[in-house]
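This report refers to the structure that appears directly beneath it.
The other protein chains are all here in position, but one chain of the complex has been omitted.
Up next is chain A:
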Amino acid sequence: MYPNEKLSEEKVFKDPVHRYVHVRDKVIWDLIGTKEFQRLRRIKQLGTTYLTFHGAEHSRFNHSLGVYEIVRRIVDDVFDGRDDWDRNERLLCLCSALLHDLGHGPFSHSFEKVFHLDHEHFTRAIILGDTEVNAVLRRVSDDFPKKVAEVIAKTYPNKLVVSLISSQIDADRMDYLLRDAYYTGVSYGHFDMERILRVMRPREDQVVIKRSGMHAVEDYIMSRYQMYWQVYFHPVTRSAEVILTKILHRAKHLYLAGYTFQTPPVHFHSLFVGNIQLQDYLKLDEAVVLYYFQQWQDEKDEILSDLCRRFINRNLFKYVEFHPTNEQMKKLMELTTLFKKAGIDPEYYLVVDSSSDLPYDFYRPGEEEERLPIYLLMPNGELRELSRESTIVDAISGKRRTDHKLYFPQDFLDDVSTKRNIKKKIKEILEG
């Protein structure tokens, strides 16, 4: 029977984070071989972060294999035989873990923001649509693709299964924290995953952690906090993200205004007109996007070509801290006017970026029924929310920290061959 079919020999992928990724199930091996999954090799896990941390070239393919491997270890080595764990859910967990990021597009975050897309919509469409992935899943059973899609969408009835892939302490986060720390080369971000896996216990609705494993979880929360501020929110990465977003806005604006491109944005057509189909979406990857950026460096439109040159050659915007109080907002309005007078379009060259613009979060217990927190399983069987037991977690999660920056092209302002006095005034305001 295909659902239980094993490979004659176990396949092993070398992996720098988990050492080895083990594949024994034929279904998993077949899924990895599909073109939709192979596409993930061409989409970087951390988008523009490679422009800050040059090692961060790892892909969503690596990460997806990593999440699969963590879930495999949990269900095979930790949960198997325990109460509350239904062994029949094993293959569903493995497939969902492997495919959880399938719908991510190139520079996913920026694309989603500009074109109001949702990668989870495309994950669902790939799993349920006319694709190689769907054909593999359907060989398991007719309703299996739907189940996998539900687990990834977090709407599957067995919430324990969902929580393995998506919760405050899930395989997805554990893999990306360790992997991103490894590839960026930062020393924070590490924690003892093996220990966490050992102290995970299945409960009806979610995974809980044995009280004896609290310190390992504290380390994980610290890692999450530090990676959040040191890597994911790095101001230089955000500068690259700002430029990327503005390129997409500009290209769309030009396209809709009837501008004649030297290199027409064929692959972007359906995105620009707001009618993207799955097959078009699957053709987009970062190689394709960077090809256009490379070509658009020579476009006649000065804004588009300039922004593309900046992105390709890493000539990014500079930034100042910007706390948008009412006083600062008045300064921002003044800057907007001065930028226009200086002939620098503020729509593209004066940008406020906030921490809420990025798709990462840190741990907060929140209020009742806001979202499910991490629970510790106490020796007497009671469940206690993590921050109530851990002073470290309480300290981190209790303090609110947010961040806003104002991005601008310093080189334009330094060029005093034109509008010298206006640029001087702009710099005075920016320097505070």
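The rule we apply is simple: contacts are C-beta pairs under 8 Å (C-beta built on N, C-alpha and C of every residue); 3 or more make two chains touch, one makes a residue touch a chain; residues count from 1.
By our rule, contacts and distances are computed from a predicted model.
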- In UniProt, out of "YwgA family protein", "Glutamyl-tRNA(Gln) amidotransferase subunit A", "STAS domain-containing protein" or "Crp/Fnr family transcriptional regulator", the chain dropped from the view is recorded as "YwgA family protein"
- Query: Per the definition of touch given earlier, which of A:88, A:326 or A:380 contacts the omitted chain?
  - Reply: A:326
- Using the definition of touch stated at the top, determine which of A:83, A:142, A:302 or A:369 touches the missing chain. A:369
- Query: Residues on chain A that touch the omitted chain in the whole complex?
  - Reply: 112-113, 116, 118, 120, 153-155, 157, 159, 166, 205-206, 323-326, 329, 332-333, 351-352, 354-356, 359, 361, 364, 366-372, 400-402, 404
